[in-house]
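Yeah, one chain of the complex is gone here, protein chain that is, but the others are all in their spots.
Chain lettering (A and B) follows the sequence in which the chains are written, and residue indices restart at 1 in each chain.
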């Protein structure tokens, strides 16, 4: 009956990404292309960092017991920086391709804005990131066993799924903010995004102490969400307008 | 050049990707503890039945419960709230009543037996009470059928011949047993009689067997698959290996049928044993005692034979697969009848077989003979003559020879297969009158300890090898008796008898090699270099060899390791060292003066002295192998009632692992949270995307973003 855990974790980890895809991306082929290409760029960054990791592990065959940990920390931070570099590269590519993309879309009115591109590209990064960190765990969640024989928390699967959920959303928000920063040449935004990414990656080094990493990551996600909302044109006025309009609608009906 | 670089790059990338994948399997390591030192019980089939154990194709999982008392049994079979249970038991509980109550319960997922000497029962034999009852000479209809009169193995509980629908494994490693115990105590222990809380410790056993019902069915299906299937799959294989034989005067191996001017005394023992678990058959008292006795007797006989050869030839044979309805002896007799062997039954003068002769402190040796053939007066005369010869050979030995009553049938023995075809004068020497003295017959406890082979502490392996234990001394006496009897029986001069004495050191070495450590310096010096070189072969792994016959095609060598050992020991005991080179030794056909029809040539490592490595040498001996495949498979009579029809099922994987299982509440909670997250996100996203225009309307760009 560990099928329940499998589906539970799959829904938690990929439910929001799936919903976003269905309602905001799937209808427009251009967005689908950007999403897939974003995922591909993230994969490229991972490939490169795994290559570096591979070389580093091969190169350092000393017997120092603290070395694996040090190597891991180096690997994580290097990989984060590489991901952000590839995000920037993807931004440059999309920027260059805008005219081309506009040309292939059916009518000029559906041309995609940079903000939309940023959101879709971020989602692409997040989906791939989530898939990579979750697939193996999902396949093991099929059972028959569960984590814990070595004294680990038995909530491993659900926390891993929640972590993946947060990171998928975070990558989406970071995508929006990063591209915004690039557009406006406000480098501090980019710096904040990169440093927060580093922070989240650093928090994951606290595992298996999930209590230590989950709440801060969710706080950061929430803050990023709010920031991304405002930076992409949302405002309190709009929110309240929405609310009142709903109220009016409710009263009128 | 550039191509080369790019290819290298691609390779590097692929390895890098691969590495990522390997390192991510660590979740599995967090969940499962693989138990790799286990022995399964596997399914065997004969013409009418299947015996042994099997799991479902994806393994059987159950909550671990350690069976320590009667109340545990009740908990497992009725009271416990978490069925099915995986029962871990000490050997004390591994008996017929417990196992059958589990067999009849649907609440047992499998059984793991902790093999340890602690708490060992007074006796344990999973074999039947009447071994090989249907394929001996006293088959149905005979007055002695089904051990009528003498039950040879009254302690046998028949567990090995039960068919279990769940897997049964043996846990051989103390450390892994501790891991399981700890897991059980941490998670599954009852607190004041109430059920333990989740997460619980569970175990999964994989031993899915491909063959079912009986040999007829599985061979038919195998043949069908071979005929029609694109991807034929063999379901079961006949138990098979090789008999080893040699004779004091070489027999022409290329000749078939009756050998002119040969009258042969056959000296026979069996080579194999079995137990409940697969490839866990130490067979110390059951088989090794006889093998060692005959080998030591051969060693004692050889110098005298060179000086004063007896009138008749002596034919020494080691039958393989005798535990499974006399595979080896039935095949040799079958080949003799069909003129497919170097001699036929007319060449056989008489036969002397050595059964279980562990002695274990006693000094009685019983001379068994067949009451049915002795009713014929000429046969009676010859048998009495033989008994007289044996008695006269015992003079001066510390052995008390006795005869059971004339009306007592033969114990289970290869000799019975010869008697089935025609009356031949013959005797079987054992240390028991009626029931076996062996309290652990065909079980995993019939080991060195059961044969009283033990060494004083602080001996190095090389000292242990030659240490004359009491068992070795008494077996040497029996070996002397056997050697002298054979010499007399073959018509040798009486006044040479005193020169025939078995060497107790030789017996010690043999016992050490077959019961304690096969990887010893003596065995290494006898075996071919490709086996003895480091990492060369798993045949010389640490510990004693196992005596379960197994299947024909083997991974490590073409023959069973015990067959190989006996073959090479015989070659070294009876052969001559030649000055042939390695290539000549392996292919002596072209050489003049060498005869491949009379002799086999063995390239052996040779003794190593001190630190210097051994010099391999070529040994010429008339030691031969002959097939031990049941005639039933030659004749394609898979339902045969005359011949052994035992087959072993095939399987894909045999493994065991322990892990924790989560409670249903936690699983349902996970699913619930998952569904809630999915629905909520669908709802919220739909709402936001439909109101996107409004939410992000103040954006400076005209087309709206969705956030």
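Here is the rule we go by: a contact is a pair of C-beta atoms (placed from the backbone, for glycine too) under 8 Å apart; a residue touches a chain by one contact, two chains touch by 3 or more.
Keep in mind that, in the parts below, contacts and distances are computed from a predicted model.
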"Gamma-secretase subunit PEN-2", "Proteasome subunit beta", "RasGEF domain family member 1B" or "Mannose-1-phosphate guanyltransferase alpha-B" - which is the UniProt name of the missing chain: "Gamma-secretase subunit PEN-2"
Chain not shown, its touching partners among those shown: B
Full-complex contact with the absent chain, from B:134, B:217 or B:452: B:217
Residue touching the undisplayed chain, where the options are B:229, B:261, B:460 or B:495: B:229
In subunit B, positions touching the absent partner: 54, 57, 208-213, 217, 220-221, 224-225, 228-229, 233, 235
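In this text, only the chains that are shown with their structure count from here on.
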Subunit A-subunit B separation of Cα centroids, rounded to whole Å: 58
Residue numbers on subunit B that touch subunit A, as the complex places them: 12-13, 15-17, 19-20, 24-25, 27-28, 30-33, 61, 183, 199, 201-202, 204, 657-662, 664, 666-675, 677-678, 681-682, 684-686, 689, 691, 694-701, 703-707
Residue ranges of subunit A in contact with subunit B within the complex: 1-2, 4-5, 7-12, 15-16, 18-20, 22-24, 46-47, 50-51, 53-54, 109, 111-116, 118-119, 136-137, 140, 143-150, 152, 154-158, 161, 165, 176, 228-229, 232-235, 237-239, 241-242, 245
